[in-house]
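To keep things clear, I will list the structure first and then write my remarks on it.
Heads up, one of the protein chains got dropped from this complex, but the rest are sitting where they should.
Think of it as A, B and C in the order they're written, each chain with its own count starting at 1.
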Amino acid sequence: MTELAAVKAALRTQAVETPSWAYGNSGTRFKVFAQPGVPRDPFEKLDDAAKVHEFTGAAPTVALHIPWDRVDDYAALAKHAEERGLKLGAINSNTFQDDDYKLGSICHPDAAVRRKAVGHLLECVDIMDATGSKDLKLWFADGTNYPGQDDIRARQDRLAEGLAQVYERLGDDQRMLLEYKFFEPAFYATDVPDWGTAYAHCLKLGPKAQVVVDTGHHAPGTNIEFIVATLLREGKLGAFDFNSRFYADDDLMVGAADPFQLFRIMYEVIRGGGFTSDVAFMLDQCHNIEAKIPAIIRSVMNVQEATAKALLVDRDALGAAQRAGDVLAANAVLMDAYNTDVRPVVAEVREELGLDADPIAAYHRSGWAQKIAAEQVGASERQCAGGSEGLRPPPRLRIAAHSPWA
Amino acid sequence: MTELAAVKAALRTQAVETPSWAYGNSGTRFKVFAQPGVPRDPFEKLDDAAKVHEFTGAAPTVALHIPWDRVDDYAALAKHAEERGLKLGAINSNTFQDDDYKLGSICHPDAAVRRKAVGHLLECVDIMDATGSKDLKLWFADGTNYPGQDDIRARQDRLAEGLAQVYERLGDDQRMLLEYKFFEPAFYATDVPDWGTAYAHCLKLGPKAQVVVDTGHHAPGTNIEFIVATLLREGKLGAFDFNSRFYADDDLMVGAADPFQLFRIMYEVIRGGGFTSDVAFMLDQCHNIEAKIPAIIRSVMNVQEATAKALLVDRDALGAAQRAGDVLAANAVLMDAYNTDVRPVVAEVREELGLDADPIAAYHRSGWAQKIAAEQVGASERQCAGGSEGLRPPPRLRIAAHSPWA
Amino acid sequence: MTELAAVKAALRTQAVETPSWAYGNSGTRFKVFAQPGVPRDPFEKLDDAAKVHEFTGAAPTVALHIPWDRVDDYAALAKHAEERGLKLGAINSNTFQDDDYKLGSICHPDAAVRRKAVGHLLECVDIMDATGSKDLKLWFADGTNYPGQDDIRARQDRLAEGLAQVYERLGDDQRMLLEYKFFEPAFYATDVPDWGTAYAHCLKLGPKAQVVVDTGHHAPGTNIEFIVATLLREGKLGAFDFNSRFYADDDLMVGAADPFQLFRIMYEVIRGGGFTSDVAFMLDQCHNIEAKIPAIIRSVMNVQEATAKALLVDRDALGAAQRAGDVLAANAVLMDAYNTDVRPVVAEVREELGLDADPIAAYHRSGWAQKIAAEQVGASERQCAGGSEGLRPPPRLRIAAHSPWA
Partner (left out) sequence: MTELAAVKAALRTQAVETPSWAYGNSGTRFKVFAQPGVPRDPFEKLDDAAKVHEFTGAAPTVALHIPWDRVDDYAALAKHAEERGLKLGAINSNTFQDDDYKLGSICHPDAAVRRKAVGHLLECVDIMDATGSKDLKLWFADGTNYPGQDDIRARQDRLAEGLAQVYERLGDDQRMLLEYKFFEPAFYATDVPDWGTAYAHCLKLGPKAQVVVDTGHHAPGTNIEFIVATLLREGKLGAFDFNSRFYADDDLMVGAADPFQLFRIMYEVIRGGGFTSDVAFMLDQCHNIEAKIPAIIRSVMNVQEATAKALLVDRDALGAAQRAGDVLAANAVLMDAYNTDVRPVVAEVREELGLDADPIAAYHRSGWAQKIAAEQVGASERQCAGGSEGLRPPPRLRIAAHSPWA
């Protein structure tokens, strides 16, 4: 097999999980700009996600978010997915949108709130059993806004205790993926603010606990690929939440702000064996002002292109230059791959899979955007008819009014 | 007059403007935690603001925000204020919460949207005429999220054109205060991202245009007191939006995150003559998880204490050490003032004004929090009875659901 | 002329000025790692610079640094340059390496130090007259390390006064280029910390004063291309000091840390007319651990490639998408150019100029590195023989032991 063939073979295996909530409306604290045609329920989110997979061939799973994607019948939801060539992916918990969680969830000073939060997490594992999902993805908005507001160290004790209860509940094939975030919505101290904290907790919990790297959740200047390499070396990299940022947790399309960084991350993934392991590659983005489905398609393409470039690195030449201490030569080997225009290669992979070489153009030609915009007329009535308010999600336009995942 | 007497005399003149929207609910993009008793209309906001002034003696004016504080009869609103010992302060425009503003307001690529935005700003000047407000405070959420999204430079041309139209409309005693912000809600390029941009526009507009320094609107590490000193030197410092932050635009209580910085800022204000000029000292904060009225009282107190410390700096000794190039001695003079516990002095000033030495305790004893929480029962009915939907603001709990000013 | 021909024609005109000091040793505060063969005097620096121009065809001028490049006979130095196909470029002042400058230079509290500093700047203009250089590039290390150390505002007054004296001395065709820097070596307040400060001073000085954008001199997250666009719009962009950084003023090879940013900057340069104006494109880098001459060649190539991509942007398509408010389409137009592999185009330009397509390989084949390393044996003796200590620079290995320009 030629080298290019190997690159293409690897690209054919690549799968990016898209998040159900990215298909819904999102915004900043200043305004949520509603978009026409956003899904009204989890089934419609899957319909949209199916389009992304249809045109990219690389987005076969969809992450769910509870309670936003709570349904009566998860088997029906899984079947809906399967009929569209999809599978249900990670279950994402939500312990930040109930009034009880104002001062935290599993780190809250009040034991009753902590119990409620743990109860929700256990419910998420129940749903995993029902959907066949293997991953429980945990992001906690827990933290404090003012020095002294709560006992930073006691909150760690509570966190450890709550996580242990959930960990115990996991099945043999299930994982707990713990996400960290530098700040927001807490503005003084966040309870899981960095990879070190997530790693320390996962280490104590056991092998089924791993760390999630959200590419937007770091302090300015942080070398994310170093963290990726380190976590892979420790066997503790569970998943990515891909997005990009110029400032804070901007949640822009992955690869849009710093494509070179994405390439470096993918290089460390490949170098560390993460590409062929069970590291999950997920998107977690907010398409506040751009059209959502094509933005997600573009994001999948960006991951593919960064991966193709990373696969193209001449690792023999790189290793030789590194061992020789030739700084410029080693850097040049890496840059040579980065500077290559890989779009033709990725297009070929698509065509070999029977797909259009240009997923964006194909999507636009498909008429899907027009169809869902048209169907949304009278949305609220149809949505209410679909189920009881308690079990079905709220109307499309209000789903994910605030960005679900940070 | 002894030195302490001079400090106290200066403190007695200090006035901090509180923003109407800080009395309403606010939150992050993840969640708005509603608080009991938040005002249902601009009149009730003034009632709350009156309490802050009643217990501090230092918050005599209230900034309004249009359209949130739009009323039928501004004379009635002004009278309502006056009856409570208040005056109406700056008029703050809002060009970020209409669907039309998704891609900007006065920088929008579409001339029709720009016209609408300018129209709103002109309406704000009309309201200034009605309320007797002297300051039009402008913050634009304008910007772009993705490279290439719009023409950065053309947006500056549009900005300049729009500002000029509004400037022309100002009365002789009216000012335009232009605020800058590093980022958010735009995540790639913000159209007024730094003091330099605001300054350059104000310079071209004329003497009635000045810059607003929001203490939370800077890149990490920015020396804000340098900007304050520079703008004062240029005669272009119009106002402060006070708040504090650990990360981005966290909008915490001023002085809560870095009290030493607030002291340094107030020192440069005093040194540059800003304390006795027409620089407006305003709060712009979001009390997402803490009780709002006491948080605002605390913020006013924090400004007072920082000011007291800054007034205590022995400027003769400081100047001598500076001229001698004695780094440690000069720093020590400044720190000597900062390390002084000025709370007794500020308390004395309050008592001399006939106020309680401890505004927070006095507020809690007053029963106001219980009263407004109780009155809010049945709020939506009362609110709807108060006026037509189009003219009266929406119910309290939805007012300022998203933080108005960044 | 076809589009590609236009791109190539533009590339042929591109000139990047290299700094004499980048050919000498540099390091961090921890260690200067000496490299074999670094130049022992300004003449040898020109010899090295000639190699960069020989292989790139795009580095025809060399910036000098006074006093490091002080010589007895500037006409001889200019002739030495000319014989190698070079011209002498900007004169860079140094007001930070004398013991007198511990607390500043033209902002120093002591008038005698300020006079000395201004005297040095005036001497630099004398040298400009002798060399025919048109640009006086000013970077001031001035600032303070501790709050209170000096009077921030008074330092601005002194700065303005000193700059005015130097501005007066400029000839009709000479410019003053004022550089700003976020921090370092001052760690509390820097006297020209941002573009706004530099701009405000240049504005008052007059049309011959313009701002220098050093790409490593900004706060984390700063949108540099916005500053570029703004300064061009104001007619105040005088020059670039190119380099790249991940953290602070790292002074890495331009384009090495964030090639996408360099592309965006070059796009705004082109869009704003800066490519065909008198904006000077200079390098200012420290090659602490990598071989210096090839690193500079690589840097010139990186600027060329970013420029080629920026020239390739389909501005008609971009404008159409921008006007339509199509966020994704507009971004895609920009990314389409960025994702193009322009190395073949740039190589063609070189070949059409009679150069090797691969400047790095050609340099390595040339044997220059071996030649200068060999000649350096006994360097100190030869250097001392070459001139008196007071007039000739110190031995090569000590030249620029500390990075000259930040």
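Just a few scattered comments:
In this section, a contact is a pair of C-beta atoms (placed from the backbone, for glycine too) under 8 Å apart; a residue touches a chain by one contact, two chains touch by 3 or more.
Please read these numbers as outputs of a predicted model, since none were measured by experiment.
Only one residue from C:138, C:252 or C:308 touches the chain missing from this view: C:252. Checked against the hidden chain, the listed residues A:171, A:207, A:221 or A:367 yield one contact partner: A:221. The missing chain, though absent from the display, is touched by one residue of B:327, B:349 or B:372; that residue is B:327. Remark: the omitted chain is touched by one listed residue; of A:156, A:174 or A:366 this is A:156.
When the whole complex is considered, the residue among A:229, A:312 or A:342 that touches the unshown chain is A:229.
Interface residues of subunit A with the unshown chain, by the touch rule above, are 103, 109-110, 145-153, 156-157, 182-183, 188-190, 193-197, 199-200, 203, 218-223, 225-227, 229-230, 232-234, 260, 264, 268, 271-272, 318-319, 321-323, 325, 327-328, 330-335. Against the chain not displayed here, subunit C makes contact via residues 26-31, 33-34, 96-97, 99, 101-103, 141, 145-147, 182-185, 187-188, 220, 245-248, 250, 252-253, 256-257, 288-290, 402-403, 406. Residues of subunit B that touch the chain left out of view are 220-221, 223, 246-247, 256, 258-260, 289-291, 294-295, 298, 305, 327-328, 331-332, 338-341, 343, 360.
Here is the rule we go by: only the chains that are shown with their structure count from here on.
Spacing of subunit B relative to subunit C, judged by their CA centroids, is 41 angstrom. Looking at subunit C, one finds that residues 220-221, 223, 260, 327-328, 331-332 touch two or more other chains.
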